[in-house]
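One chain of protein is taken out of this complex; the other chains stay put.
Lettered A, B and C in written order, each chain numbered from 1.
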Amino acid sequence: MRVTVSVAIAGASGYAGGELARLALDHPGLTLGALTAHSNAGEPVAAQQPHLAAHPAIAGRVFAPTTPEALAGHDVVFLALPHGASGEVAAALQAVDPDVLVIDVGADHRLVDPDDWRHYYGSEHAGTWTYGMPELLHAGESSASAQRAALAATRRVAVPGCNVTAVTLALQPGVAAGLVDPGDVVAVLAVGYSGAGKTAKTHLLASEAAGAAVPYGVGGGHRHNPEIVQNLRVAGAGRDGLADVRLSFTPVLVPMSRGILATVTAPIRPGVTEADLRAAWGAAYDDEAFVHVLPAGAQPTSASTLGANTAIMAVEVDERAGRVVVTCAIDNLVKGTAGAAVQSLNLALGLPETAGLPVTGVAP
Amino acid sequence: MRVTVSVAIAGASGYAGGELARLALDHPGLTLGALTAHSNAGEPVAAQQPHLAAHPAIAGRVFAPTTPEALAGHDVVFLALPHGASGEVAAALQAVDPDVLVIDVGADHRLVDPDDWRHYYGSEHAGTWTYGMPELLHAGESSASAQRAALAATRRVAVPGCNVTAVTLALQPGVAAGLVDPGDVVAVLAVGYSGAGKTAKTHLLASEAAGAAVPYGVGGGHRHNPEIVQNLRVAGAGRDGLADVRLSFTPVLVPMSRGILATVTAPIRPGVTEADLRAAWGAAYDDEAFVHVLPAGAQPTSASTLGANTAIMAVEVDERAGRVVVTCAIDNLVKGTAGAAVQSLNLALGLPETAGLPVTGVAP
Amino acid sequence: MRVTVSVAIAGASGYAGGELARLALDHPGLTLGALTAHSNAGEPVAAQQPHLAAHPAIAGRVFAPTTPEALAGHDVVFLALPHGASGEVAAALQAVDPDVLVIDVGADHRLVDPDDWRHYYGSEHAGTWTYGMPELLHAGESSASAQRAALAATRRVAVPGCNVTAVTLALQPGVAAGLVDPGDVVAVLAVGYSGAGKTAKTHLLASEAAGAAVPYGVGGGHRHNPEIVQNLRVAGAGRDGLADVRLSFTPVLVPMSRGILATVTAPIRPGVTEADLRAAWGAAYDDEAFVHVLPAGAQPTSASTLGANTAIMAVEVDERAGRVVVTCAIDNLVKGTAGAAVQSLNLALGLPETAGLPVTGVAP
Partner (left out) sequence: MRVTVSVAIAGASGYAGGELARLALDHPGLTLGALTAHSNAGEPVAAQQPHLAAHPAIAGRVFAPTTPEALAGHDVVFLALPHGASGEVAAALQAVDPDVLVIDVGADHRLVDPDDWRHYYGSEHAGTWTYGMPELLHAGESSASAQRAALAATRRVAVPGCNVTAVTLALQPGVAAGLVDPGDVVAVLAVGYSGAGKTAKTHLLASEAAGAAVPYGVGGGHRHNPEIVQNLRVAGAGRDGLADVRLSFTPVLVPMSRGILATVTAPIRPGVTEADLRAAWGAAYDDEAFVHVLPAGAQPTSASTLGANTAIMAVEVDERAGRVVVTCAIDNLVKGTAGAAVQSLNLALGLPETAGLPVTGVAP
């Protein structure tokens, strides 16, 4: 690959920003440009991202302040900012450089319905960008192409939330194929702490986390709910005889830094067999580079996806309960954040979709 | 307390046996008698249970072989044996000492239906003993007394499984009060590794567990299923207009030694309000010494129960999903095993129910 | 025990304060009085110490502000405050209630030499209180009695630092017996995160801690250094032909909440045999309730001490290196903080020294 694409990262001192930098450094077609930060502006990059410190491209670097001037002049700008902050930066970039590819790994531009945004975030909606999940199934698709086409034609990408990615990938083949009932989905996720970000809070301390499993956002108010509903509606929920989505969603923090293991169950529609289900998941993912469906009897471990842009899942049928049980493992910072961003970048720029993205995890 | 009750532990070299010994050593009314083991017979107890080594009652002790002779002559015998092994030992004890109180923390005597046993364990059923969950609600009860009465009158106790305890305690108030529909229960549990026992297996190695969440027994075949169904039927499922129990149950191993955090959801029946639900859980547990229901908005952490005989739970309503979501934390080796055994012992012997049982967890 | 001693805890919302409360609740001779806090004053105790929430004595309690009025009128006041804050509170208590037993688990009153305090803490020294380590060997002692006598006669106790406790207990028998050379001690400690306290800091986040070992305070500036030196001088370093103490001390944070595993090495003096060393450690600790020396070949695990007031150690000789290597495990919040405080209380009030203090750890 001889292309040289320059990328800037806004919010490069946080966990998502650090992961974008790690992937960009290892990507054969990308050159790392500005790394900006807010409160860490002026500090050495190596102090905040010590796992990057040994790389020659990081030596001597300091964070620039997050300003339009610092971000302008690159081919791609990644936004890894707190929610609510992307809109303003994006508008400023639009003014100075309308052709730049902007990829937002934050929440601001994911939701289609402004009312959902207002309800869950309490502010005005910044608008909807092309959804950065290449594998998203549209109604009637058995494997994903419509979303790839949309990504190939856009300059504005909204990368999905990490928990949303795990649940959507886990269940969408059954919904798109009309095999499961989206009207009573239950998802419980074991999640690592890095998804909660780098801001120091007491309940995120190692002392609290060690040896503990702790649910949060229980009871329906979680901000990831409307995004999952939105995705499963794209897959076909709510039309062609399928119920609209009803979802019970509970994340549980467990003592690890990275990783999500989602357990997603939904009722199987009458007459549907295990073979039907396996065929649907196979059709959806057998040709996907970054989604791996395990053979019957095997179960994923989140450790297998560490550092990789890979989702690994298992599909099992519980006949007594009348439910399909899909377990899905991803690395929240890769397939759940920065890897999806780079995969979207590859598509938007016409690079090979898999360029620079590890498939194998760092395990054990 | 001046009573002195002698206790023997069969299988004292394993995790359950070690926890029974720990609780017995700290119990003001118990004296530790024989500690038996199978492959570790003849070894110092301190070598297998190093956390007990500093206790004067352990100094110099070795494990006896697990024989009726070693176990006979005590007031109480705890059985902490692999499933299938309790029946024979119990029969031998019955022959030599029919009045001894035998408390089995293994699976052999939990199930009422021999067909369930055969289906899930593939051997002949050893019989059903009094179920060692004092807080078990019987149909029509708003708080538990029938099970306590049964325990006060028995010499044979089958202690519940640890995952079963968490799910049963979490959901039974809603079933007993007729407020939730037991016909579509979904339970996903984050569980520590000690529940899998002390036998060396590759998938239980620290290298595999660190930084990983791993489901197991997915899809309905888990041996804990029939026991949960049995308990919720005692609470009223399947009669008085309630559906029979249908359960999707998935345990997920997470990197901790002890602890269970169960997320249990079930549909709310029409017309039932959040206040109704809170009232039912309050009635069931407000007077229980070992079950604590958190105020609205708070969530349990499994760490709060470490080393304690306490279950801590939160009840939330997801109106969009039409489900109650109950999260319940226990220490699998205490409330889930050895603590339930001692609590049952206290009832069977007429001691104060709370004697020797810690209420506060070791945290952080 | 019919004694009823009322205790107040200043700083009860932190980790040390929470552990003092846990031990006090389980102590047969103590009644829990005021629980005070600074920024958490007015909040429910259960919100900050959820592992205590199920205890009836905690129900409905809120933190009082940390004032002399709130603390006055108790038999014992525990101070669990940031360093520098104890002095003022102690002076106020002295004014209103000179006979109260005050036990400071913070650093303010540990050091004998005011210059050490100024050098390491940069403020004026608040004075020196009786050192709360009953097992401290004085020069010429083969087992500890002088320190116990001092504690029995005092109303002011300074509880040792947790890392200091592990290193001191590990090495003092060899120094007191003149068998090892205190002039070149090297101590490296694997320590859990709870020793760093409950204040939210980025480097203490679970995301940073999971899967990581991180040294801190490397190179001699650590505040625990002068306290270890002070203790080994009490044991005899610097007189009777022994060198004065020279110490290299490095703590390494490892991903656990509680626990210290100290590896302490020192040169063996010429002519000293392994048998001499084992005899000295045996003489020092064989009669101690809370210090357990393992047989040759066994090694301690910090897990064995979880929740217990027990130090477990192993003494090995490296003949090629000419060094004794002592490994010592404690729970930093119990033997390293709150347990030592309660043990000192027992001595100061004439209660049995072991009252209310667990010997067995919660493991695995």
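Methods note: a residue touches a chain if its C-beta (ideal position, glycine included) is under 8 Å from a C-beta of that chain, and two chains touch if they have at least 3 such contacts.
For clarity, every value in this text was computed on a predicted model and none was experimentally measured.
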Quiz item: Which listed residue (C:G87, C:G132, C:G259 or C:G356) would be found touching the missing chain in the intact complex?
Solution: C:G259
Practice problem: Consider the whole complex, including the chain that is not shown, and state which of C:L151, C:V164, C:V234 or C:L247 touches that chain. | Solution: C:L247
Self-check item: Touch with the omitted chain, as defined above, among C:G127, C:G211 or C:G282
Solution: C:G211
Practice problem: Go through subunit B and note every residue touching the omitted chain. | Solution: 15, 192-194, 196, 198-202, 204-211, 255-257
Quiz item: Can you list where subunit A touches the absent chain?
Solution: 15, 18, 22, 25-26, 47, 50-55, 194, 198, 210-211, 257-258, 290, 292, 294, 298, 300-301, 303-308, 310, 312, 358-364
Quiz prompt | Interface with the undisplayed chain - residues on subunit C | solution = 184, 186, 188, 190, 192, 205, 207-208, 210-216, 218-220, 225, 246-248, 250, 252, 254-261, 263, 265, 267, 299-303, 306, 314, 316-323, 325, 327, 329, 363-364
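Criterion: only the chains that are shown with their structure count from here on.
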Quiz item: Roughly how many whole angstrom separate the Cα centroids of subunit A and subunit C?
Solution: 46
Practice problem: Give, as an integer number of Å, the spacing between the C-alpha centres of subunit B and subunit A. | Solution: 38
Self-check item: Between subunit C and subunit B, distance of the C-alpha-averaged centres to the nearest whole Å
Solution: 35
Quiz item: So which stretches of subunit B touch two or more other chains?
Solution: 210-211, 257-258, 300-301, 303, 306, 363-364
